[in-house]
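Below is one structure, written out as structure tokens; the observations come after it.
One chain of protein is taken out of this complex; the other chains stay put.
Take a look at chain A:
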Amino acid sequence: MTINTLAKGGCHREQMACFRKMEKVIVAMQDPDMGMKMRNQRLLITVIPHAMTGHDIIAWLTHKYRISEEESLHLGNMLVKYGYIYPLKEPRCLVLRPDESPYRFQTPYFWTSTRWPASELDYAIYLAKKNIRKQGELMEYEKERYSLLHKRINHTWDFVVMQAREQLRASKQRRKADRIVLECQEQAYWLINRPPPGVNNVLDTGLERPNNFSCRVTLNSDYYKREIEACRKALGRNRVKSSICLEGFLKYSEQYLNHDPIMQGCLPSNPWISDDTAHWTMNAEIVPVPTRLRVERWSFSFMELLNDAMGRREFMTYLEKEFSAENLYFWQACEDIRHGESSKIVEKVEDIYKNFLAPGAARWVNIDSKTMDKTLEGIKRPHRFVMDDAQMHIYFLMKKDSYPRYLKSDLYKNMLAKAIVPQETKKSVFPFMRRQRHSSPSPAQTATQAAEEEGLAKGAGANSAAGSHF
């Protein structure tokens, strides 16, 4: 067990925000008009006033936030876990039960946020009180902590015992009902701030993050100068009216609706639900016949076509027919430079010059003279982005010219016509029988094999239902 170490003088930012929000809920729950109806609850022979049942809490939350009972139960549970409401029956179990179990609001004095951070001294006094009040009342883990504390703050132990005795004496003078309530409240507080072993520590926020403006980044004049520069640029930028931009979202969602398995399902079935990998097999990187949805998607944007290996292959075939395949080869070579190893840049740039840009090159690309001049100049000192302008020129050329014509071509139309529309897998007659889940070859293995077999097609990697190796 470790005592939580928290930043001196400040509560964890994230926690505080949540505490404040929960406290708002709690205050609303206790509102005289709109809050909960409280009543007396019987606990053995004592009557505790101002209590409510688990059921009441859930009903109030359901009504106030217009959420389902399941969600109310969850939210209510959080309020209990964080100590704003505590149970009267089974007080060591901080759980909200959706029944007639009685609960009570924690007094703000004992809110975790009020007494932050929980101090060692207070914990010692609490344990001492328990120990004095009734021998053997301390649980095993509490006994351990008690002796640890005794060692650690031994110098103040007299004070601890004195305080404990004093508090016990004061409480004896209260009415029994009040005494029980106070004991419950205090116990609830410590269950949260010093949770028993094995219980989730709700106050655990992981790695501590620094306050808003970390001293790790120096907010010096350079920082502000950069901010100012960025702001000036931003002020000068062209903005598009919201009404135009937002229409774009509607269009996009509509266009891709049928392609979104979570929204519309997928054919023949979603592998995660049916345990059948047919959907993946049919949509593997290279297949004899692609699915209709896939071919349709090539018409959504030039990017979609290029991002799909088969689409790109088809487009290349089309370009060959049009005698403009060098454009795509050029684009691919440029991509290779942009995303490849730094060490190969010089060599690749040279290759590109030889194959695409040099006068009389085998695959000479038609770039405007301005861009060509700039590129040739840049090649003298090759770097990762030296081909960018030329690449962009060719990309937009293909996008505006070849791509739309490809979509109108017989090549594409035939592809679309013979594309598969998978049959939906009928639900199994015996739904309880789970299909065997076949493993698939790891992409890592495929690469090793490919390296060994020296450049065989990647087709093997995508097919599933291979025997399990593991």
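Criterion: contacts are C-beta pairs under 8 Å (C-beta built on N, C-alpha and C of every residue); 3 or more make two chains touch, one makes a residue touch a chain; residues count from 1.
By our rule, contacts and distances are computed from a predicted model.
Student: Which listed name, "SMCR8 protein", "Histidine-containing phosphotransfer protein", "Auxin-responsive protein" or "Guanine nucleotide binding protein (G protein), beta 5a", is the one UniProt assigns to the chain that has been left out?
Tutor: Answer from the UniProt record of the missing subunit chain: "Guanine nucleotide binding protein (G protein), beta 5a".
Student: Please identify which residue in A:135, A:173 or A:221 touches the non-displayed chain.
Tutor: Once the missing chain is taken into account, the touching residue is A:221.
Student: So one chain is hidden, and I want to know which residue out of A:257, A:358, A:376 or A:421 touches that hidden chain in the complete assembly.
Tutor: Answer from the full complex: A:257 touches the omitted chain.
Student: Per the definition of touch given earlier, which of A:65, A:109 or A:159 contacts the omitted chain?
Tutor: Final answer for the missing-chain contact: A:65.
Student: Which residues does chain A use to touch the chain missing from this display?
Tutor: Chain A touches the missing chain through residues 13-14, 17-18, 21-22, 25, 61, 65, 67-68, 70-71, 74-75, 78, 200, 206-207, 209-210, 212-214, 216-217, 219-221, 223-228, 230-235, 237, 239-250, 252-257, 259-263, 266, 270-273, 277, 279-280, 283, 302-303, 335, 338-343, 384-385, 388, 392, 395, 437-440, 442-448, 461-462, 468-470.
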